[in-house]
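Of the protein chains in this complex, all but one are displayed in their positions.
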Amino acid sequence: MSIKMLEIGYPTPRFDALAKVTGEEKYAVDHTREDLLWAGTKRAGLAHGIIRGINMSEAWALPGVYAVLTRNDVAGTNRQGIVHKDQPVLAGRKVRHCGDPVALVLAEDRDTLKKALSLIEVDFEPLQGVFDPEEALKPEAPLVHETGNLLKKAVVRVGNAIDAFNECDIVVEDSFEVPGQEHAFIETENGLAWLEPDGGIVMIVSTQAPFRDRFEIAHALGLEVDAIRIIAPYLGGGFGGKDGATVQCLLALAALHAGGRPVKMCWEREESFIAGYKRHPVRMRYRLGSMRDGTLHALQCGLIYDTGAYAHLGVEVMALGMEHAGGPYRIPNTLIEGWCVYTNNPISGAMRGFGVCQVSFGIERMMDLLASKLGMSRLDIRLKNALRRGDRNCAGVTLVHSTGIVPCLETLGRHCLWTESGKWKAAAGPFKRRGVGIAAVSNAMGYGRGLPDSAIAQVELTREGKIRVYGGVADMGQGNASAFIQMAGEILRQDASRMEIVQPDTDLTHPSGSSSAGRTTYTYGNALIQACKELKEKLLHRAALVLMLDETHGLTLLPGTIRHLPSGRDVPLDLLGRTFPETDRIAVNQFVMPVAQDNIDAAREFKIGFPHVFFSYAAHLAYVEVDELTGKIDVKGYFAVTEGGRVINPTGFEQQVHGAVSQGLGYGLMEEVLLEQGRILNPNFTGYIIPTSLDVPEVTSICVETVESTGPFGMKGIGEVGTNAPLPAIAGAVEDAAGCRLRRSPLTAASVLRATGRGCGVDG
Amino acid sequence: MRISFYLNGKKTDVEVPPDRRFVNVLREDLGITGTKDGCGAGECGSCTILVDGHARLSCLMAAVQLQGRQVTTIEGLAADGTLHPVQEAFIEYGAVQCGFCTPGVILAAVHLLNQNPDPTREQIRVGLSGNLCRCSGYVKIVDAVEAAARKIREGKLR
Partner (left out) sequence: MREVFLPGSLEELWRCFEERPQAAVYAGGTDLLVGTYNGMLNPETLICLDRIEELKGVGDRGDNVRIGSCTTHTQLLEESLVQNHLPALWRAIAGIGSPLIRNMGTIGGNICTASPAGDTLPPLYTMKAEVELRSKGGARLMPIGDFVTGPRATRLHGEEVLAAVWVKKPVEYNLHHFEKVGLRNALACSVVSMAALLRLAPDGLVEKAALAWGSVGPTIITCREAEEALIGGKLTAASLGEAAAIVRKAVNPISDVRADADYRRTVAGNLLLRLTVAN
């Protein structure tokens, strides 16, 4: 009977899909323990103010309330943060955004918890708030932090852009603005924590960074790092919003004050909006110059990132944005300035497309503008300037690794969806205008310079003869756990039924960095491959021992066994598992992602996260229909061509592309965190809308395969790149359809009607 | 108040306040966590269950409303260990990513196919339009439901 082995390049079902379709999978939010207490947070409700007092007496008096904690109950620094530790666990002196936590309640049940929170009154001395990053930069602006509102000003430059503009035949200018976006994972931020008899904390939490969480908690609460165990089950979505402590420090604090009882914290949807992290709103000013034949020559841009009340990964987001501000193009002279600014708005942090989503809108619209001024096709101008391996990018980094934007654009250009698009456009019905738009994008992979992008993989043969992978990186739905099983299965010649994976657990698996930056399959995958090769060698040698062979040649791993091909004798894996001690059945290996070697000035400004040297690429095409009467934009078709080195699992690759397109489409058409004086006006799924099954069209996905020789089986991460293209592609299509050039997202029906000045043909 | 209903075919009694949100009865009182609670306002569909065979939002049902009803959660779909064709198709066609929306989507799809055994892709999209998925872009979900519909029809023809 033929067994279907795991093989690289094969469309492979997700290893964890069975548990998910039966409801057996336990996400963090599904975990519970006996004698539970529920913890919840009193949020400021005020964007900027000094705390004069907190009246908790009624809350304490409520039957079923176990404890009410404030800043005074926090030993340690009371500061959390991934890089900049500027965020309080519980606000002591002042609050800086409406979601700032002021008190923590522990109660017997959720209803009592809610009631208790409503009974807490905070006496504030309101301070004037600042809600616009450009206002925040003015000298008279209210200070969000004592250190000033400018978190970071940086410059990325190559050549001499100012002089180079004088050499250009044509210069175009424009400005753009994009709002905050919500991750909107369906499983909100949550966790469960308890104290062990030895005083250590165990926490099951929906997190992208279990190993780093320990450091954040320890630093914030004055604990020892190794007294904290974090278990990271599969997440019900993350997209960057669970990178960095969300519930972790509050939950650990609660566990310390729960009299030994386990504590659960789960942010309901509204709290997730108010307290959770957001994509940075950004304002962009662009100036792009080229020669008459379309060769790009100079780029200048000013980028203002509103990082909200706390830094989170604001500087790193801006750094990556600046690195990508010129798009996947060769521009010999660039001057890119960025300001990362504190305001009293909700906290901006990591989100899929991390700073790049925003600037991709800017540069791609500029390319369309340039194309129209030059009378060039939008595809040709992109092809003409598209980066090739060996070029220097807009940040000055030499692209020594795989660089596939040219084949992406060429593939798109040859496809009938592009070549026949004119026919489709001409067939628009009454009151409909049709257009197509394209976007070329890239997205860096990995952490960049300044910190090791490292993973440590452990793989083992169990006593029962199974292969167990000890995963170091969280799986938030991107399917990296499945990819690891596929890789291990490929090398060790097993089928899925003989594979096991342990999701990250700081007691059982090894530090491997966060699930972010498109890095996990690449970095952990590389470590895993080495570990598997080591284990394979070891197992073959042990099998030779069992079979009394004087060499391992002729021995091969097969599902469940090692076979000596010349004699046909088998050594079952479970025999090896029982014969050899555990320490002899394990292989551990580390991998660190290579970094850019170019000496870039700006790298000194950015301590971490800049620059990068691996990029994935994509070219997208959007088919759009605009309704003349309502301005409504419908995406009727979508085509994505993506380059990410070799493809490990075509199904997994497509899943990531589809999902990225869907989030990008939401970003482009309907998602906006609406703010008024720092307060979110739409903190729920009624007011903040994401695409439904009727909003995302059929998406055609083609992959262009190159080989990333440093990557596991030649792959690169593509989790983020697809998110960056839909907004500019749709904007380009709307301009093609209706002639209106929109500079703000989301691209709303109202903005289309306004821009086209359409009443209904008669006065309106 | 004592509420009595049938959970995945089994007679089940719970002692809960009559207004207790049914998704909480399932998840917290009965420990059946396959049904999820993503928004508490009927906007995401992750709390979808079948009540007397019809897809309903359990976050917008008071416990007492389930008195005497047949409730099917995702855990009850695989009859005696055999996966429902929709579940199988979801695995095979890559319709599961983070999986958090999956139980709700599957039940909505089961309801859809019970009403319309041969839906077009557009009809599938309409049928699932109350279930938000943040990971997938829906394309593979539609693929899976289409395939499951075909398999069910072929199974009936034999």
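Think of it as A and B in the order they're written, each chain with its own count starting at 1.
The rule is simple: a contact is a pair of C-beta atoms (placed from the backbone, for glycine too) under 8 Å apart; a residue touches a chain by one contact, two chains touch by 3 or more.
This is a predicted model, so every value here is computed, not measured.
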Contact list for the unshown chain, restricted to visible chains: A, B
Candidates B:A108, B:C135 or B:A149 - the one touching the absent chain: B:A108
Residue touching the undisplayed chain, where the options are B:T33, B:T48 or B:Q87: B:T48
Contacting the left-out chain in the complete assembly, out of B:L7, B:I32, B:L57 or B:I74: B:L57
Residue in contact with the excluded chain [from B:G38, B:G76, B:P103 or B:G130]: B:G130
Residue ranges of chain A at the interface with the undisplayed chain: 114, 118, 270, 429-431, 628-632, 634, 669-670, 674, 681-682, 686-687, 689, 691-695, 748-750, 753-754, 758-764
Residue numbers in chain B that touch the chain omitted from display: 17-19, 21, 40-43, 45, 48, 54-57, 59-62, 64-65, 67, 108, 111-112, 126-132
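The working rule: only the chains that are shown with their structure count from here on.
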Gap in Å, rounded to a whole number, between the CA centres of chain B and chain A: 29
Contacting residues of chain A [partner chain B, same complex]: 11, 13-14, 16-27, 29-30, 32, 110, 183-188, 234-237, 239, 268-269, 476-479, 651-652, 654-655, 658-659, 661-663, 684-686, 690-694, 696, 698-699
Interfacial residue positions of chain B with respect to chain A in the complex: 24, 27-28, 31-36, 38-41, 43-44, 46, 73-75, 77-78, 83, 87, 90-92, 94, 96-103, 106, 121, 124-126, 128-142
